[in-house]
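All protein chains of the complex are present and in place, except for one that has been dropped.
Every chain is named by a letter (A, B and C) in the order it is written, and numbering of its residues begins at 1.
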């Protein structure tokens, strides 16, 4: 079974060129200007549009049990709406309860994910510490293709870990050749500020950003970066939302630490005015952590993306319907945290990023797929278009325009934080391992077609870090005998 | 009883001028060019030297039980050697054991200090948290003149506190109008690095700085500054030793947080080469935390002092003899941490600071007395020379020179980290509340003459912070009714 | 002739205390709690208000010929409105035309200033370079009490100097023990941006900030700081208005360079929305350089003031009436640059600074008088309240409130950029060298009573810089003979 995507401009993180792409089965067979396609090859006319690697969103939560409820998009609806937006792979997070076996949790998440229509993988959250965790981390690395461990520095009394656990887990991951990830907010400080805010009589969603000011995030981002630098492990800081976090990561990079930054497309375009909306529902649907920020922080995020402080634009897609958000109608601390964006991510970034000249199409590909693939070690299988790569491909029409909103999206959520936003640039065709999931505005998900993607440890940068740790290891001083 | 100090240049933090100083009893009676002194007035001829406020060292530890031993300078030898160096007041730290009553510890320290020959006061360390601590903080503030609370972010499994305690104590201090202080090192990270270093076969003093790299300090300094900024309490960061800490404080100041910085005179002039000395004794005597740093960090400290990032130069005077240091001869982690410098502080800073043109005489006074007096709310009683101020005065001879070392100092320690350093600039006369303690190279301590100095809360900057906290307090949003 | 100011709280840069102040003739005779005043002493009841040093505004332009017109406040109206606002001394700028003798210009300005009712002094602008300038700088320093030289890095084709002149003048000032000042904007870049903006069809006042973005200022501030640091001369950066400039100065300070920062009270409270006003007159009256900035820059300025990056709050008072502003009605480049604020400075800073808790009353005094006095070497004659100081005193009523505006002010301008602003805190009494100029809302200027104040070179910090330059001077290497 062959497909030829003709007449497009192939864009990868390296650059652009006019070329056709031949897909054979699930993989790319050839990329070039004149390809001899076998007879019977199906042809997709790219019509001058861009042909890109399918998007990879390395930060999503499907059917996540969280804050007393469960996020509404499951692995099927999630991967389907992803495909409608040009994204062909997600990386979700296994989040064990404290004291729960990591492997047990891993199996539960694997089971949930079987219905996915596109490919997926899992980061593992380290939410507690003990010999069992120490052992299971190795098993996950060696046997299950998990090379990334996430740590929540927030959500006190739930999944937050303290510095001792952070350090122990960072050291363990380093020795396994894995990468660490952090949700960077000082959870003790958030907890205190939440109490003070609530006691001050602020019970609505506006209390959410008040209790999580940028300093809370900047502090934690800096702490994680510095700890990772001292321990000698690569670090990926998720959903950075503010100037302070940008500066913390930039400092760490300039000091030579191996740190990667992620921001969410939501934070690039939405500011904190939403929390002061008169309509509780509107405000509550924007409750996520970190919260939306003042516009000068958005400017800092764009700068971070343009200047290389941020490698990846994700979504932290984690959707709750109004009736779920309503759990916190009298207490902002009980509003389930999360927003959606998986379907809109690429269009919104294209519209506000590429069409404004902030980034190039190649940088768009880097931020939406290639960098995630390289960082999480699935490149060149994913994140590029080259012979042998999976045929996760999107034909991207830079001129297609539409208006975003809950009425238009494929998520199960009953609200869209992008409601009413006009965007130009959209996926015309989305192909997952050779199968078209989205074309002509029609979504054709196939339950269970998605595969779990293993991600081995010891990426090139992890190997390099290991060499460096060894190279920099200090040595004892030879001393004269000391007679006290 | 009157004394007239004639013919000198009076230097305060505000400036210099030729003036005489009349002392009546324990206080300054007049400062001016032509003072009518009562008959019988004793005259001290300043001979063109500088006449300054006596030094205040707000960071010392006398007879401190620590790491299984007790520091050798007690309140008498400590205040005496202070006087020999031009310092007329110290602020020591009461350090309760975890679970110990703060008031009980306070009384123990007060008792120990009765023998002092010069004035003293106490910061209180918060080493644990609970309702008792919460209550006793108020008692200390209201009844005992303690307006400053110290927190150790290092020394895990001993006196270290975690972020939750830090935040609770910061909030409490804020409400009491007190100031917070931190020893800024990430203790969890130090603990881990100590283990890794020891296990790697590094058992000597060189393991000390290896396990406490600058990142460990910069991280904690940044964390404390950001937490204090969010909580809304003034902060004083003790013994900052590295570029990262300078930058963390400078950032916080530029963000409008009320943060003060202290460095030790030792860190300004000694670098980390000492830890690689062949002589174990030499290396071990330099073990203190934070450790000495590479020369470019010293440069950063000088810049911090010159540019206003650092307000105070202290010593963290905490002396251990060779036989005490020897407790860690097989394990650097057991070497009692501490060095001396109380007697040398002012000469070393004058020599390396004023004589090199880095700072002015007025800035010298600011760093050695006036700023500490203002920050800890004993100004204008201490830290200046003005009518009504305590006659804590030093006649400073800028041309006197001597060679520092254990043979010359008045400390009980058998080692001096300044051994062999030639310095120019010394106290010719030191007067404590009108009594001469040091003159012509002769020390005349009077056991028990020193007084405990109460320091009330709500300094001007603390009042200002309180106004600001109120002014910036957020308000709830008026909302339409939400019908789920 | 004696006056006793009773019942107030005396505030200086050092602190506050309840005390009375006895004025004899033109000077302060005593400050204390119980002063024996001679009989016949006039009494001013401070009624619990603050008693402060009269304000010093070191950045004003009276009757300045500029951009084809002359600013409307002259030395009489200017010093009078200053007094109404609590300010008792101004430092204006002598600005020679290129090729004009500095001494000749100096004499012209001295002549103009004879009518002043309060004291004044002059900075000298260096607007060109040559042997005559080199010589006249020394004459000004030695014979005329000018210790500060200003350089315009903007206003191309008028008074702008290039780097070569800047460097030559900086070196000369260094050798004379003087301080350098800069208006920091890259004039070449402004010129280019003005052209591009105008050619793009933007002719109104909104073109002013468009052609002078913050980068233009931050660049020049950084350049001046770095050049001053390398040359080894103290530097004072006037009217810094943006985050980039704050960061440039903070960096220089942290590197140990002797740099002082000034911001204008206008920039602290007014943002760039004014330039998009529908009313041309409103927009045009805000045209000054640097322009008003976006709100996040204001936040940075407040942080700079709070954290010590900024020492002085001035006004750059330079007023033009609507008919003068109208010169640029078809071309924003021809609108005379300048706004007023001399009368409002202290009230606006008190209201927005002290009453919000951002700064303390002592810091207010430091920013409005004491720091300027120290930097420009007229302390302790000015800038403090102490025996022997000039009796430039303001009784400051922290509760007085009023609404600012052109109808209320004493400036000759027909517009006030503070129009409609309600402020609390005002001068109840303003005394200039013992004479009351303002009391009970009544202004009593005395033409010609103001005196020219000489300011000698070699302040303490300039002496210190000289020592440092010598101390750091490099030495040649001894070499083996080289045989090519």
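Criterion: a residue touches a chain if its C-beta (ideal position, glycine included) is under 8 Å from a C-beta of that chain, and two chains touch if they have at least 3 such contacts.
Since the model is a prediction, treat every value here as computed from it, not as a measurement.
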item: Full-complex contact with the absent chain, from A:302, A:396 or A:418; value: A:302
item: Chain not shown: contacting residue from C:8, C:58, C:78 or C:218; value: C:218
item: Contact set of subunit A toward the excluded chain (per top definition); value: 12-17, 32, 246-247, 250, 252-258, 299-300, 302-304, 306-309, 354-362, 370, 374, 379-380, 384, 387-388, 460-461, 463-472
item: Touch residues of subunit C, complete complex, unshown partner; value: 162-164, 166-168, 171, 186, 188-189, 191-193, 196-197, 200-204, 206-207, 210, 213, 215-216, 218-219, 222-223, 226-227, 229-231, 255, 275-281, 283, 322-323, 326, 329, 473-480, 482, 484
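By our rule, only the chains that are shown with their structure count from here on.
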item: Approximate Å spacing (C-alpha centroids) for the pair subunit A, subunit C; value: 51
item: Where subunit B touches two or more other chains at once, by residue number; value: 255
